[in-house]
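Every protein chain except one is present and positioned as in the full complex.
Here is subunit A:
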Amino acid sequence: MAAESQARRENVIIYADPDRCMGCHSCEIACAVSHAEGHDLFSAVAARLPLQPRNHVVSVDGVTMPLQCRQCEDAPCTAVCPTGACRQTDGMVEIIGQHCIGCKLCAMVCPFGVITVKAEVAADGTALTNHGIAKKCDLCTDWRAETGAEETACVQSCPTKAIQLVDLDEYRKALREARARELVEATRHIRL
C-alpha cells in the first residue's frame, strides 16, 4: 500500500528560498562532510580529502540560492546512462556508485548542471582508475539512515532555514489553500 501510494507521488525535492539564502555556503560544506564516510569537518580538512559537495550555491542577478538535483521524473540523466547506474528508484533518482564508469554523459545532459564526476581520493597518476564516479544529490539517503536524522545535512546546516525538503503533494496543497484563502477573501461579498 505504502509503496503503491509512494509510486504515484513525485520525487521529493529540495526547495530553496532565494529571499532567505545568505550565500554562506554552509550547505555545501555540510553536504561534502555528510558524504565523507564518517569524517567530521576537522578530520576531513586535516587529511586534505578533496570532498565534493553535491549542491552548488549560485549567485545570479542579485539572487543567491543553492542548486542540486531536482530528482526529475523524466530524467535525461537516467535516459543516457550506458550502464544503468543512474536510474529512477524509490522517490528519487539514484546513481549506483559500483555501476558508474564516470563517462560524464549524465553530467552533460543534466539541464541543471548538478552532476560532478570528480574523484574524492587523490589520484597518483599511475593507477588504472581515477576513482571518478558521478555524484549528485542523493537526498542524504545513506547519511540519514546512519545518523537517524530526519532532515538532510544541507537543510540542517542552513542558518536561515532557506532550504527545506519538500513533498510536492504537500507543497501543492499549501499553494491551493493559500490561493483559496485569497479567493474567498476577494469574493466574500460578491454574489452572482
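Everything that follows uses one rule, which is that contacts are C-beta pairs under 8 Å (C-beta built on N, C-alpha and C of every residue); 3 or more make two chains touch, one makes a residue touch a chain; residues count from 1.
Keep in mind that, in the parts below, contacts and distances are computed from a predicted model.
The unshown chain of the complex is recorded in UniProt as "Carbon monoxide dehydrogenase", chosen from "Transketolase", "ATP synthase subunit a", "Carbon monoxide dehydrogenase" or "Maltose/maltodextrin transport system permease protein MalG".
Of A:Ala46, A:Met108 or A:Val121, it is A:Ala46 that touches the chain left out of the display. Across A:Asn11, A:Ser26 or A:Gln71, the single residue that touches the chain missing here is A:Ser26. In the full complex, subunit A touches the hidden chain at residues 24-26, 28-30, 32-33, 41-53, 118, 156-157, 159.
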